[in-house]
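Note that this complex is displayed minus one protein chain, with the remaining chains in position.
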Amino acid sequence: MQRYVFSRIGQALLVLWLAFTVSFVLLQALPGDAVLIKFLSPELGLSPAQIAEIQAAYGSDTPVILQYFAAIANFVTGNFGYSVHAGVPVSQLLAANLPQTLRLATLGLTLALAIAVALAFLSTLTRFAFLRNALQALPALFISVPTFWLGIMLIQVFSFRLRLIPVINPSELQGLILPTITLAIPISAPLAQILMRNIDAALTQSYVEVARAKGASPAFVLWHHVARNAVLPTLTIAGILLGELLAGAVVTETVFGLNGIGGLTEQAVRSQDTAVLQAIVVLSAVVFVIANLVVDLLYPLFDPRLRTRQEVLA
Amino acid sequence: MNEPLHPQLLSIDRLAISYADGDERRRVVDEVSFDIASGEVVALVGESGSGKSTTAQAIIGLLPEGGRIDSGAIRLNGEAISHWSGKRLAALRGSVISLIPQDPGSSLNPVRTIGAQIGEIFRIHGERDRTAIAARTLDLLDRVGLSEPALRVRQYPHELSGGMKQRVLIAIAIALKPQLIIADEPTSALDVTVQRRVLDLIDEVRRDAGTALLLVTHDLGVAADRADRIVVLQGGRVQEVGVAAELLAHPRSAYARQLLADAPSLNARPTNRQPPVAGADSIVVAGLIQDFAVDRRTAIRAVDDISFTVRRGSTHALVGESGSGKTTTARSIVGFQRPTAGRILIEGTEISSLAGAALRQFRSRIQLVYQNPFSSLDPRQRVIDIVTEPLRNLSSLGPTERRAKAAALLERVGLPEALHMRRPRALSGGQRQRVAIARALVLDPEILVLDEAVSALDVTVQGHVLRLLDELQRERGLTYLFVSHDLAVVRQISDTVSVLQNGRVVESGTVADVFERPQSAYARQLIDAIPGRRSSAHVGQP
Partner (left out) sequence: MTTIEPTLSLNTHQAARPRGHAQFRRIVRRVQPGLLLSIAVIAIVVLWAIAPGVFATQNPVLGVPVDKLQPPSALHLLGTDALGRDLFARIVHGAVHSLTGAFVAVGVGLVVGTALGVIAGSSRGFVEAAIMRLADVLLSIPALLLMLSIIILLGFGTVNAAIAVGATSIASFARLARSEVVRVRRSDYVEAAFGSGGTFAGVLWRHVLPNSLTSVIAFAALQFGSAILAISTLGFLGYGAPPPTPEWGLLIAEGRNYISTAWWLTTAPGIVVVIVVLAANRISQGLGGHGR
């Protein structure tokens, strides 16, 4: 068991290090000198001496490989560099914007889970074929809707047509309703699809027939035999889901003009602020890796088959 | 204990069942009628597509989606239950009619304990007292012969063997002392020796409680051993119903006669095999050892010092249960893996000395036919291309000659020209296996290795393919290595046999010697497990 945990943690660290390297190559090494590009602009009218001074201050006059090692050391200690655009440490920007995004992401994920579970289980339990078909078709529709357009449509309908949610100075709660829905719907679609597929697969298993032969009702079978077998594999996409949640936040926060990591990302790309973007990329990789690690380590607690296999290996 | 108010416990009356097939409905059970008396054992025998499982599912009210009873009636103790609501039927299931499913491997929920899955049936039928449930569960496990019941209740299905799982499922089926148990091919997924013990257990628990049994099976031998009466189904219709011994001795319908003739378990030696020609040795295996690495440190020994020789033109069988190493041995012989140790001589050539182009050329001399004709043919190729491909690889023939040779061979194995442009998907299982045989023979090999080559086929189809193999052997002087778990088939078609257990040969010799005078306990056990022996006295020998 211990060996399993350590090897999993080792793999997670490896993926993280590689992700950092990829982002460094993409955002720091290949674009060349972001600082130089910005300050070489003739509008600023800086002298070469001044530019060299600035470069030295940002540490970008050293060879790429040394920058790379310095960057690793800095990231490990929580120093993500300076935002060229805002002129403040990236860590400070992240700290200021993270709580807002976390709140939105938590609400969005909760709603997405609720929608997915409701769709999957209702479509299985309903007696009416037309309702089942309609519920099963919804995820395919959800997945085809651009997130930003969904947000705009919600504003158009609820704020401008129905006037249910004020556009100007909404309360904090009111301000979160539409963004949460916007974020949740595209995330709920793949979840619902996986759940539906797993439920269908579990229903064809012969242990379900055996349970029915014991005299169990459809609801009993769904709860005692299908639910766990269908929900467990869904956990494995937790990491991807959290990543998508962050990406969804970029679009949602842009559409609704919210401050957060998403808005920060959008700004960073617009102003070529590579340090900020790299920090966000690495942050999301950390979230992904931790989520997968947690799922991998917890999975055996829910699935007895894996539990014994590990005991045998350990 | 269930004093019958009505003469029949269960009565099926002109039952018709269909499945939705697009907009149309396809009839799979048609005008089926038979009865089961209290405490009686009735076997429902038929090949795939005969409607036997559908009939059984209809009785317990669990037709798959799209299935519907069109007409007819199912009466339980005189009361028609076929149009009862789901809720009323649910009260019946488990308590009055119960089920022993086909595949124990997938019939227990992998994430719940054995105890929970047995105890559940008491809960569903209204028992609330947890300690009573626990006590009755332990009792049941003991009743079906599982050791250490207290440990078993806490175990999960994957910790039990196939035979143990089937015992758990039998425990569930008898938990509420039902009047009728439906056993749907209860042993077809199990090894032969386990099969027999499980059937014995079902017999025993059923007899004790006076429960009636509907035994659904494709194996006439099993039916012959266990049933009071036999119902023979074909294409959804009843071909014949009769008292078991009578039906087996004097089958009246043509189909029952054919089924009987093709059932290997009921026929000691139908084909008149010539004794092995005193020829040279075609295959020599000496001290073969085959290890598989599990990880860097440990390896599993699948084949542990196996030796045998096969005479040219004869058929040698490798017999054993799953895990005996028979398939591994066969794959080493055709050169798909290198032996860890030992020698394999094919027609005098040491195959482990071959590699690269030499090995490729050598493949024209020995060919393998796989068990599953569904997976051994490329689904995207046409039949004719499948059979021409080996010639493209290894012969100097031009395109038209290749096609002509392949077409002639396909005709020979019984596939008319109309089928040559089809893809495997549009062929039946038997036809696919004929394609596979043609592919193996097109290079004119000297040896054919048949790895469970007829196990996936229905009995009558199996009969046809076995006869074809026999003809081909005589025409072409082929040497066969026949790998099988089915001793009845082996007895029918081989000259010599090696019995394998846990990667070792426990017995070998001529078929007559091994089957009539087995020396090892294991071989005796295997032979005793062949179904159809109890009643073979009734079967007229040709």
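Order of writing sets the labels: A and B. Residues in every chain begin at 1.
Operating definition for what follows: a contact is a pair of C-beta atoms (placed from the backbone, for glycine too) under 8 Å apart; a residue touches a chain by one contact, two chains touch by 3 or more.
Fair warning: this is a prediction, and the values are worked out from it, not measured in the lab.
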Option touching the unshown chain, where A:152, A:232 or A:295 are the choices: A:152
Absent-chain interface as seen on chain B, which is shown: 19, 22-23, 28, 47-49, 51, 53-54, 64, 67, 102, 184-185, 188, 218, 235-236, 334, 336, 360-361, 363-364, 367-368, 370, 372, 375-380, 389-390, 393-394, 414, 416, 418-419, 422, 426-431, 436, 439-440, 443, 458, 460-461, 464
Residues in chain A touching the chain absent from view: 14-16, 18-19, 22-23, 26-27, 30-31, 140-141, 143-149, 152-153, 155-156, 160, 239-240, 243-244, 246-247, 250-251, 254, 265-266, 269-270, 272, 274, 277-278, 280-281, 284-285, 288-289
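The rule is short, and it goes like this: only the chains that are shown with their structure count from here on.
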Cα-centroid distance, chain A relative to chain B, in whole angstrom: 49
Residue ranges of chain A touching chain B (in the complex, touch as defined): 205-207, 209-218, 220, 224-225, 228-229, 232, 302-305, 308
Parts of chain B lying in touch with chain A, wherever the complex brings them together: 60, 62, 86-87, 90-95, 98-99, 101-103, 106-112, 120-121, 124-125, 156, 158-159, 169, 172
